[in-house]
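Only one protein chain is missing; all other protein chains are in place.
Our next item is chain A:
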């Protein structure tokens, strides 16, 4: 790794000055190693190639910018789903607001308790996938997370539970700076649905490491919203064993600065990973989806579907890469990123990349940026649908193609309803 430049070092020193490394316990070692990695990398800077489209400033500065707490009486998403609810307020587990951490087939602990309880799998996972994900591209904010996160869950799925685990984030303080780190291990043939929603803090740095054993499945559905002044960086590192399935979908609305990174690694044959996202940005909104998929096994399928609707100067970014190593024959890799620009002020910046070292693969990628289709709009209007409603209908149809990636129709419908309501409110 290159010796970090002075600015990156200075930024790091300033940031570290306000942080305290949790001491002792069995996570002491991975934390110190993460800090060493971070020190070597420095914090991301504007001129870093990987941050070319997204300014890291507000994500790395020592103190977060204050963010108002969202308030309205709308029922949060997933409320009607039968689930095990676990609440974090400003990045701290709230046992009062949470259900008991009991779910058949699953063991759930706080990462703070891992050492006392001697949970081996967790020790072998914490920081491990994050560290693997640092090559070939550095992800300093993930290393920072591994080093300094004090809270988060260790979720061990040995058998398929009867309901999803739903992580609910609550933003209570206008200056909270939350760092959360979850680790999830899905054992062979087990299946988990993980839901996430709610504004987490004024600034949020979240990292999830997901290790899926042979034949295991993880469905992840996340809704980011209800916090207009959100500044968040999230990383999901997933490692897929043979025949395993990983499906992740994120809906993002509002938020001034959001960067969601997905780092997927296929280590076993015949596995499948779908990562998708739909986002809606109006005004002061910057949303970055950065995806890196590494195929290192035979006959795996990866699919990236990202859709962004942007207006009033909103900015959307997509950086997606499919890396197919030499031994990853029969890889099926697909990537599409599309934006719908509702006016001339908004911007979509896309950097799709394919890097292929195997000869027997089928990989394709595409990226488009366009306005509402005039023919369709006129057709709808000629049937009496007012322009505004017709635009919303077409916008929703555009996003629905990404929402369709969610396997559970009930969850998909829940999110589509949100989108529809949001569009109706905003137009």
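Criterion: a residue touches a chain if its C-beta (ideal position, glycine included) is under 8 Å from a C-beta of that chain, and two chains touch if they have at least 3 such contacts; residues count from 1.
Here, contacts and distances are computed from a predicted model.
> The hidden chain: which UniProt name fits, "Fe-S cluster assembly ATPase SufC", "Spermidine/putrescine transport system permease protein", "histidine kinase" or "ABC transporter ATP-binding protein"?
Of the names offered in "Fe-S cluster assembly ATPase SufC", "Spermidine/putrescine transport system permease protein", "histidine kinase" or "ABC transporter ATP-binding protein", the absent chain's UniProt record gives "Fe-S cluster assembly ATPase SufC".
> Of the listed residues A:126, A:249 or A:398, which contacts the missing chain in the full complex?
Within the whole complex, the residue contacting the unshown chain is A:398.
> Please identify, in ascending order, the residues of chain A that touch the omitted chain?
374-376, 378-387, 389-390, 393-394, 396-398, 400-401
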